[in-house]
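The structure under discussion appears below in the form of structure tokens.
All protein chains but one are shown in place.
Read from first to last, the chains carry the letters A and B; within each, the first residue is number 1.
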Amino acid sequence: MAEKKRVALVASKGTLDMAYALLIIASTAASMGWEVGIFFTFYGFDIVNKRKVHRLKVASLANPAAPLPVPNILGVIPGMTAVATWMMRRMMKKQNMPTVPELLDLCRKWGVRLFACSTTMGMMSIKDEDLVEGTECAGAAAFLEYASKAQMTLFI
Amino acid sequence: MAEKKRVALVASKGTLDMAYALLIIASTAASMGWEVGIFFTFYGFDIVNKRKVHRLKVASLANPAAPLPVPNILGVIPGMTAVATWMMRRMMKKQNMPTVPELLDLCRKWGVRLFACSTTMGMMSIKDEDLVEGTECAGAAAFLEYASKAQMTLFI
Partner (left out) sequence: MAEKKRVALVASKGTLDMAYALLIIASTAASMGWEVGIFFTFYGFDIVNKRKVHRLKVASLANPAAPLPVPNILGVIPGMTAVATWMMRRMMKKQNMPTVPELLDLCRKWGVRLFACSTTMGMMSIKDEDLVEGTECAGAAAFLEYASKAQMTLFI
């Protein structure tokens, strides 16, 4: 009998665009019946932070390929990050794409394992109760062991 | 008989530097006789956009390790992205490195498969005729199936 396929993802960015890239890959793989595990580390932690996951942002600054390409001199104006974030949310909605918190819920329902990097938790003083339900605390060694049996590993 | 090696790459950034990183890995692997597939998604789409591939840029802003490290207060001046881009193009030329469109042509000649993420196409209203010849439209599931048989998977 064929072994179940496994995908191991590292989530290191906390922006709206990279959260979408991560969760679309994770939920698609889970929907295909694969085992999926995500290791949240550094800024990626915001995606499993109960409060922050609802207000991820996309920067229009220093990203010459952004959907809203504004000159950097305008990008520093406080409202531009908000505009770029609003534009991406609207584009996603038009495509009937779930929101990031909805995608995360789908992932949990389909059995995606959410590993919270214990080093980052200490470093940023994050507590268990800050994290969405079902998140497991794990060290880098535990994740590496998990990932070494995956067909596919990505650092996002 | 040994199976052919396979590399599966996700291209999520549309800057000149990351386009080079992507296409150098892809073309080198293809030149070694490996199977190579690239899944273009989010900003990475600019690399297979007929018009945009000729004018990828590198930001000097918010990248303290850039080849042209300018203080952020200068980086917002409109011309600085252009200067950093010009510097990288010149450095590449001095090394007799092909341009990004030339590298992309090489990849296509050597059989690298170019998959355009169907979700991103809908989201950003990109049409088939905007893409370089030979690009195949694919969903995340099709790419995951392809990548699960690869020896090497990278998210760039």
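Structure notes:
Everything below uses one rule, namely that a residue touches a chain if its C-beta (ideal position, glycine included) is under 8 Å from a C-beta of that chain, and two chains touch if they have at least 3 such contacts.
Since the structure is predicted, the reported quantities are computational estimates derived from the model, not experimental observations.
When the missing chain is restored to the complex, the residue among B:Ile25, B:Leu106, B:Met124 or B:Ala142 that touches it is B:Ile25. Looking at A:Met92, A:Leu131 or A:Ala147, the residue that reaches the missing chain in the full complex is A:Ala147. In the full complex, the hidden chain is touched by chain B at residues 5, 7, 17-18, 20-21, 24-25, 28-29, 31-32, 34, 61-67, 71-73, 75-76, 91-92, 94-95, 97, 151-156. In the full complex, chain A touches the hidden chain at residues 8, 10, 12-15, 41-43, 46, 56-59, 61-63, 75-78, 80-81, 119, 122-124, 139-141, 144-145, 147-150, 153-155.
The working rule: only the chains that are shown with their structure count from here on.
Chain B has its Cα centroid 22 Å from the Cα centroid of chain A.
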